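Have a look at the structure that comes next, please.
The complex appears here without one of its protein chains, the remainder shown in place.
Moving on to chain A:
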């Protein structure tokens, strides 16, 4: 499912992966000093719409990722109500002997929405970027050493194999009568029982693939040719301009309405 979105031909899919990555980081820094609830709310709505319109991702698909996160986001609200750094003055009601202040609820909602913005902006990246393109862009534009980049890609390609191997290890353990885990400590030991053979075979495979790469002439130097070249296009300029407009618009809205 994710791959279909990554490979489709919408606007966001054509933006340079490095630029998208930088945009996530700017969003995080942009949100750091903001503690009112309205700015993140507007920002979140705009982000979700951008993913839908510019990335061609259906809202339903998007909410499937965001729904489990809402529990995490909600934790910011209750923690802020129960353990605020300074309790607000507008007491709405009391639970037992604990006053619940409007200001703390507002800050909590702001922080919760902030975590949802980080998540949705990350989804914008993950759902519209092919892993291979991302890695090639890092090698070509961010001066990531090819040795590391291709090493990572090789390891990443093995992940589906690990899944298969995990099933084998599980079957092998069962046939030798190790049985199902009972209780918490058993479960912890079970994790280790699976992890060690999995890592051992990962290390063996990694050694073999490194030898194969070197025997085919891969020396990790920067003077090499690429099958796919990730280019900077006018779409990247458009994306950056849109981002700047978004940030300044939000700051303007915040100054004129939200901080009153």
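We take it that a contact is a pair of C-beta atoms (placed from the backbone, for glycine too) under 8 Å apart; a residue touches a chain by one contact, two chains touch by 3 or more; residues count from 1.
Definition applied: contacts and distances are computed from a predicted model.
Unshown chain, UniProt name, "Energy-coupling factor transport system substrate-specific component", "ATP-binding cassette domain-containing protein", "Succinate dehydrogenase subunit B" or "Aspartyl/glutamyl-tRNA(Asn/Gln) amidotransferase subunit B"?
Of "Energy-coupling factor transport system substrate-specific component", "ATP-binding cassette domain-containing protein", "Succinate dehydrogenase subunit B" or "Aspartyl/glutamyl-tRNA(Asn/Gln) amidotransferase subunit B", the absent chain's UniProt record names it "Energy-coupling factor transport system substrate-specific component".
Which candidate, A:27, A:44, A:57 or A:136, sits in contact with the chain we can't see?
A:27
Extract the touching residues of chain A with respect to the undisplayed chain.
Those residues of chain A that touch the unshown chain are 2, 21, 24-25, 27-28, 32, 35, 65-66, 68-69, 71-72, 74-76, 78-80, 83-85, 107, 110-111, 114-115, 118-119, 121-123, 125-126, 131, 134, 147-148, 151-152, 154-156, 158-159, 162, 192, 195-200, 202-207, 209-211, 213-214, 218, 220.
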